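== chain A ==
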Amino acid sequence: MTLIILLGISFLSAIALAFAGDRKFAPEINIFGSLATFLAGIALAVQVYMQGPMLAGNNFFFVDAFNVYLAVLTSFVSMTTAIFSRRYMRREREHGRIGHWGMRFYHAMFQLFIFAMLLALLTNNLGILWIAMELATLSTVLLVSLYRTPTAIEAAWKYFILCGVGIAIALFGTVLLYFAAEQVLGEGGEALLWTNLNQVKDKLEPRVLSLSFVFLVVGYGTKVGLVPLHNWLPDAHSEGPTPISAVLSGLLLNIALYALVRCKVLVDGATGTHQAGYIMMGFGLLSILVAAFSLLRQKDIKRMFAYSSIEHMGIATFAFGLGGPIATFGALLHMLVHSLTKSAIFFTVGHASQMHGTQEMDKIRGLIRGNPLVGWGLIFGVIAIVGMPPFGIFTSEFLILTATIKDVPLLTPLLLIGLGVAFAALFRRVQPMIAGEIPPNQQFLKVAHVPVILHMVLVLIIGLYMPNFLAEWFSTAVGLLK
Partner candidate 1 sequence: MTTSLAAQINSVLAALILLTAFGLLVQRRIYGLLHLFAWQGLFLSISTALVGYAAGSHHLYISSILTLALKVILLPYILHALIVRLQIRKEIEAVVNVPTTMLIGIALVIFSYHLTAPIMELSTLVTRSTLAVALATVMLGLLMMITRRHAVTQIIGFLALENGLFFAATSATYGMPLVVELGVALDILIAAFVFGIFFFQIRTTFESLDVNQMAKLKEED
Partner candidate 2 sequence: MKTYPLITEILQIVAVLILAPIFIGWIRMVKCWLQGRTSAGLFQPLRDIIKLFYKEVVLAENASWIFRFTPYLVFGVSVLAAAIIPILSTDLSLALTADAIVLVALFAIARFFTALAGMDIGTAFGGMGSSREMMIASLSEPAMLMAIFTVSLVAQSTSLAQIALVIGHGPFILRPSLAFALLAFVLIAIAENGRIPVDNPATHLELTMIHEAMILEYSGRHLALIEWASMMKLFLFASLGIVAFFPWGIGEGSLKDIPIAFVLLIAKLFIAGIVLVLIETGLAKMRIFRVPEFLGSAFLFATLGMLSYFILE
């Protein structure tokens, strides 16, 4: 029941917002819808925490420790983004960057996007998972091109084509998976249910599954933004509206990684080898290194943080590929804290670029004097994202590094180089932006305080002291992903 409410709210708000259009109260509906979704998510999480994993809706939905935390995270970040976008989008509207239809579109598609992601997380059917992933792509494509500038359209087209192709390849992988499942489970919809597959995973034909995993990793990997399939990601992040960049980075990449990990569990069970893990480690490490060095050359602020997202998704993918309790625990935690931190950074970045009317880093200066929240928010966000204590990312990266040193010590230097270069690149760029005098092109701006502070405090809390229930949760999830 909670599930239906959880999914229903975002879907209904999408419809309501499509009708509300550009009216004054549309942002408020958006916020309330997201808030209600978040509350329903909490309720679901409590239920799962108390009663353990559950199946619902004729085995159509499946909730366990792994996806419920992502569902709560998704609804939470979407709520804070809705709060942030109220001020942000109002200003964009006033400055004429988007019109009447743009606003209607933005709000409706935002909620539809949330719906698609929640559906992808909660469904038990791997086919539906694919459909929801495609829906998530389609609902954001036109949001990326919302400003209608030539570069925005180019970015959106790239996003559409690359992710469309990627996701189509993932469907081929799903077909192969179904083929293998059918031989064990028989024909019909039951054979695509993850819970059923998980029970018989050691009986599935290993050759088919390893082939299918190659397709799945290329397909969903495109959406995760793994190098060399990452081309769409920096463009889509830099050209779309900032709230969309925040949810793309913070949520969509996570969901795609979630889909990949779900499939990896099955493949590992069938093959009995670590082959799938090696593939993921390879992609992950490549992403870390390429993204870290790309960070050095960026001029556009949103583009730079998009590369940082690639780097962090690479870390999480690498850790999931590594396997083992410590690395998996670290990866789960990393998905959580990266999502919170990166969306907070995008909130501050969005305000900073609005204040200066540009996304070029050379023209953004004196943020702390201009607006303390934006300045301090950005610097703390960057401290957190590069993995400095006491923030949560330090914990997760520390765990992952420990596991790497233990299991594959030879790869440790590569990982450290990636982290180090990213650290240097980000600090070199961010420091001049926050310090110094207020430049003439800076304007005063009313900013949304709540989201940034909320996110940063949460990341700080997780870094200092991990709540008991969270640790327990992750341990259960680690058990599931063995």
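How these were chosen: all candidates are chains of the complex that A comes from, given by their letters.
Definition applied: contacts are C-beta pairs under 8 Å (C-beta built on N, C-alpha and C of every residue); 3 or more make two chains touch, one makes a residue touch a chain; residues count from 1.
In this text, all values refer to a predicted model and were calculated from it rather than measured experimentally.
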{"item": "Complex partner of chain A (touching, any copy) among 1 or 2", "value": "1"}
{"item": "In the complex with candidate 1, residue positions of chain A that touch it", "value": "125, 127-128, 130-131, 134-135, 138, 141-142, 145, 148-151, 153-158, 160-161, 164-165, 168-169, 171-172, 174-176, 178-179, 182-183, 187-189, 191-192, 205, 207-208, 211, 235, 238-239, 294, 297, 299"}
